[in-house]
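Note that one protein chain of the assembly has been removed; the remaining protein chains are unaltered in position.
Each chain gets a letter, A, B and C, in the order it is written, and its residues are counted from 1.
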Amino acid sequence: MHSRFYLSLLLISSLVLMMFIGMGVYREMTSEWKTYQTEYKNMLVRNAEDDAARKRAEKLEIGLRQNYVASLNKSDRCMSCHIGVENPYMAKADQPFTLHSGDYIENHPVDKFGCTICHYGQGRATNKKEAHGKGHTHWDYPIIPTKYIQSACAKCHDYKMLQEEGAELVVKGEKLFREKGCRGCHKLNGVGGDLGKALDGIGSKPRAYYAMKHVVGEHTAYNWIKQHFDDPRAIVPTSEMRVFMEEDESDLLTTYIFSIREEEMPSKYRFLKNIVTPPRDGESLYKMFCVACHGSGKISVYDEIFDRTIPAITNPPFLRSADNKTIKNIVMEGRGGTQMTSWKTTASGLKEEDVDKIVEYVASSRTYERPEPFNYLEFQTNIDSGMRLYNNRCSYCHGKEGKGGNRQLGINLKNSTVQQVLDPEFLALTIRDGREGTPMPSFGGDGLGLSDQNIADVVAYVKTFGKKK
Amino acid sequence: MDGTKQSGLVKFKDNLFTVKDSLLGSFIRSGAPTSDRSRTAIMFNNFFLHVQTVKTHINTLRPSYTLGMGLIALFLMIIAFISGIFLMVYYNPSIENAFNSVKDINFVVSGGKLMRNVHKWSGEAMIIFVLFHMTRVFYTSSYLRGREFNWLIGIVLLVLTFLLNLTGYMLPWDQLSYWALVIVANIIAAPLEMTDIMGVTKYFDIGGISKELFLGGLVPGKEALNRVYLFHIMLLPAAILIILGVHFWRIRKDGGLTRPDKFDRKDTDTTYITPPDKTGDIFPTYKTYGLMELAKGKTPAVDNDVENTVLSWPNLLIAELAVMMFTLAAVVAYSFYIDAPLKELANPAIPENPAKAPWYFLGLQELVGYSAFMGGQGIPMAALLGLALIPFLDRESEHTGIWFSNKQGLTVTIISFIVGTVGLIGTLAFTIQYGWFRNWWPNIPQIVIVMINPGTIWLGFVMIWSLATIKITGSTRMGAIALFTIFLVSYIILTYTGTVLRGPNWDFFWSQSEWPIH
Amino acid sequence: MRVFKILALFMAIALLLISSPDFISAQDEDAEYDDAAYEALLEKGKEYYNARCEACHGADGDGKGFVDIIRVSEKNGRVLEIYPRDFTVGVYKFRSTATGCLPDDKDLMGTVKRGITKSLMPPQDNISSEETEAVVEYVKSFSERYEEEDPCDQISVADPPVWVASEKSIEKGKKIYKDMKCWECHGDLGKGDGPKSNDITDDWGKRLLPFNFVTGELKRGSTAENVYMTFTAGLDGTGMPSYQDTLNEEDRWHLVSYTLKLMGLTESDKKTASH
Partner (left out) sequence: MSSEAIGKKDLSRRDLLGLTAIGTATIAGLATLGGSLRLVKPNVHFEESTQFKIGKPENFPEGTVRVFDDKNCFIFSDSDGLYAVSSICTHLGCIVSLTEWGFQCPCHGSKYNPEGHVIGGPAPRSLEWFEINQDVDGSLVVDSAKTVAAGTKYIFT
């Protein structure tokens, strides 16, 4: 009866401890992978064709399988469950035992490549939830959906080879990336616009890089990228991204996006047969950097995303009044206060010769008739009269003081390019003749009836916007 | 010659045949514990047991007196030490491998996950039980009568416990580790706030230098991990072991655990003791004493109090064994169900939102929200200083060994508890609702915020409250009770606020379920 | 902010109407203009029209000004082609009169003042009431319809019932949206992408795109009353009919609730948006 309290405490605690140690051992014994391996072993034994095969099957050791590839720094334990991945007899088996599809593992043996180098997921994990890394697992790189798996091929192979040998999805994605004008806003390898985030290593950004709030379904980077191609503002409400996808284009681009990775493959894994550099002629460059906003450039459109008019830049009336030098100036300087950023080499990484090519392409539909010149300097300009005219005739599109945008059709006149780079003749011509194909009407004689003197006055007034008061 | 040789061999032969008994005898030097004498001998012949007295006061054995808190804290530490050694088998302190090796412990090491959980939870439970132990010691006035020094050592042990936990938190090199490391490094650099105000940062950058020494660089990287690892597995454990040794030695020197001056045995005492054999042996009724050592306080076996002592073997040892088993079982059971967190790999580019320190520092982080220097260094220092000074400012030792001293003590505790709860929640609610100086006057100088913020105001209030209590009750003991109670309440409320009520951007939320989805 | 602006606009208009009784009486005495005064009014209107309206609506009011088609690229990439209104036909979308009727002068004046920002028609916010009257009178003079017909009476709109935009009302509206086949043009989710959306034309054969509730504000303004008026009066010249006869008043208000929900303008939407 003595020390009853402490002895009872000791007895109960010891029993509880033993119970939990036992439960811990039991949990180890019945882990997910052990269950799968036992099932696999039984399957092999049951389906063995002869005694020798049965003996081999019975000798199968149940234990963790690890594929350690030192040069890739990968320790993949996927085969602890996907144990039949190299067994040709498992072609028709269900997951997780099934043979790897296609003939990929012939050239990419599992013991040299592992699994996560292509499929991602958490190779070190030994249960399905953690290994596949979906949902709330605190793993940055969940297993990649098979529709995007070709992004992994591009880590080692060149696009020509991929095109020829059955990885055309990522090739198409790469082409789309060039032709949708993604780099008009996003820098890649230091070249591109500044409106969006740089895309270097975007494919290996961790999960936390993305704001997952609006993503439908699993909160993975794959879903984020795919869904934001489909509808940028559904994922990032304040996004200014202009990208409009047809059917499977978003999948293709997503595939390409995940091939842009930070980590480099060791050279012995890379297999570059024939690298073909993508074309860098004027049209390709225009597509790469301009097309996202300007489209074909033939018509001008008021854009609700930018909340301002995106001017037409390849229509003949524009080209008639703007020579290559003017266009190049606009491109190089950009238009301050608008989404048109500067394309100087220092700002965009684009070489000057490339800008020349783009300008040449833009100007290629120029007809060689020149407009009747407007000798601005001959006029005695009256800024007050210009102001009155501007406020009466121009301000309801271009806004007071030429700010433009915000549900006003006219473009911004206040930026430094208009104020400093463009000469008054150019402005006067534009006012007099208007811009066909854009909402800018002709204000000159036959049009809305302003005299040349009036036009000169307006130009003089417009040119005062840049001055600081 | 021949005979001598012969007898030598015979001797050797005899020794050889009796080697079993003599070997056993050298291990069990006192014989089987069948008599009081041998039970006593065990206690003082064994290195590990001799730190304890041969006889133990019944009061010490009463679970309702000590609640076993100190013992539990000790055993938690031992569990953490042993499990830590097992984890060290696999852990690799490099930024390339740390995270992976922790993943390996979780995934492929047999029982690795359980071991990691045990290590984590025993470590964190240690904080709670050290605080509980401190609370017990305080409310039973056990810091008095020569125990002032041991109280100070206890505070050092508390700080070491915090540091051990904190450094451990940083080792997995996941997002939690990394951002906790960043926050802690910047709290260390917080004196910058003061030197900036004084304009002497250029000449005397104590904050910056401390941070650089801690991190081995300017941002957390491989050097920082190495240093943290060194602290966690070497310096801090060594320090805590040595100081713990002193702590126990002082308990012995101070005359064992405290007990009331007037101690009455109760009938219920028999459920947790075995009364000594009164017959013969070394504690006869006619006993005499020799001077063994000089010790402060009342040794167990003087005066009539000897009636209230029992032999440590088996009474104390069974109690200790039971508490140890209880602790181990509880930790293993908890660890079986609840996994230690492990988030994504550390990413210096993407902070956690909210980037929270480990929970036991979230009270501080709440204060840091007002001023990094005051919250991270000033107020904690003041609180520790206040705690350390308690035994020197309150010297009323008449109620030693009695919970809450007396009825008045209990009343003061309850009132202080209510005042602390209401006052602090009010202060926090006000700050959360209306903001602080910077929200009202954006250009206010930093020095004003450093000096006057909800944290310092609360600190001031606590001091005034304690002084007022001393004045009203006329007892320094009551003032100490008021101070300590509010300290405890503040720690709990601030920690709760920082842990549960603060969400992304350090905004206020009633619970984590209200956090916006990322 | 926008709500505030719209509200301010309404307040201004309301104030204007209340504070100038002679303005209203002038309306009533429309027919009693003497010719000279009418000519003077038209002249004034023409002056204003030529400065501000001609560029788009054309010197002859036929909608063929120099500006021509205005293209707007919506946020989802859909490009709307906007043709300035042809005043010679005398068919107007934004009326407070029954379908097929001429609009009330107040409707026209309201449109001039407010502009149609969605279609980039700028609001004329610094125009006096006389000028408005003059320009409206001038615009009316383009159409022969005004010589033959009189405008119908305005449909009176009561204040929206309190339950508009409530959960229950939205549910009912959703059902009506389905039953009345609104989705055929406007799409299941109101994105303007219903099965018929690709082959709608206006009365003059120009292609029309159904309204996308999700991205746009309503041209006549996105208040509950305006939405209600659209359902009641229809948008003449387009595929949007009047539901005055097919839905009772209560049902129309339910439909308003659902529309507001699709546009994200209900109270609960605003709450979540501010988070």
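Criterion: contacts are C-beta pairs under 8 Å (C-beta built on N, C-alpha and C of every residue); 3 or more make two chains touch, one makes a residue touch a chain.
What you see is a predicted model; the values in this text were computed from it and never measured.
Student: I'd like to know which visible chains would be in contact with the absent chain if the whole complex were considered.
Tutor: A, B
Student: Check each of A:77, A:100, A:119 or A:228 against the chain that is not shown and name the one that touches it.
Tutor: Checking each option in A:77, A:100, A:119 or A:228, the one touching the absent chain turns out to be A:77.
Student: Please output the residues of chain A touching the missing chain, sorted low to high.
Tutor: The missing chain touches chain A at positions 1-4, 7-8, 10-11, 13-15, 17-18, 21-22, 24-25, 63-64, 66-70, 75, 77, 106, 111-112.
Student: For chain B, which residues reach the chain that was dropped from this view?
Tutor: Residues 34-35, 82-83, 86, 89, 104, 108-112, 115, 274, 277, 279-281, 318, 321-322, 325, 328-329, 332 of chain B touch the chain absent from view.
As a convention for this text, only the chains that are shown with their structure count from here on.
Student: How many angstrom lie between the centres of chain A and chain C, each centre taken as the mean Cα position?
Tutor: 40
Student: Could you state the distance in Å from the CA-based centre of chain A to that of chain B?
Tutor: Using C-alpha averages as centres, the distance is 52 Å.
Student: What are the residues of chain B that contact at least two other chains?
Tutor: Answer for chain B, listing residues that touch two or more other chains: 516.
Student: Quick one: which bits of chain A touch chain C in the complex? Just the residue numbers, please.
Tutor: Chain A residues touching chain C: 231, 233, 242, 244, 299-305, 310, 392-393, 396-397, 407-409, 434, 439-442, 447-448.
Student: Inside the complex, what are the residues of chain B that reach chain A?
Tutor: Those residues of chain B that touch chain A are 63, 100, 103-104, 107-108, 110-111, 114, 174-175, 270-275, 314-315, 318-319, 321-323, 325-326, 328-330, 332-333, 336, 342-345, 347, 349-350, 352, 516-518.
Student: In the complex formed with chain A, which residues of chain C make contact?
Tutor: 50-52, 54-56, 65-68, 70-77, 79, 117, 120, 122, 124, 215
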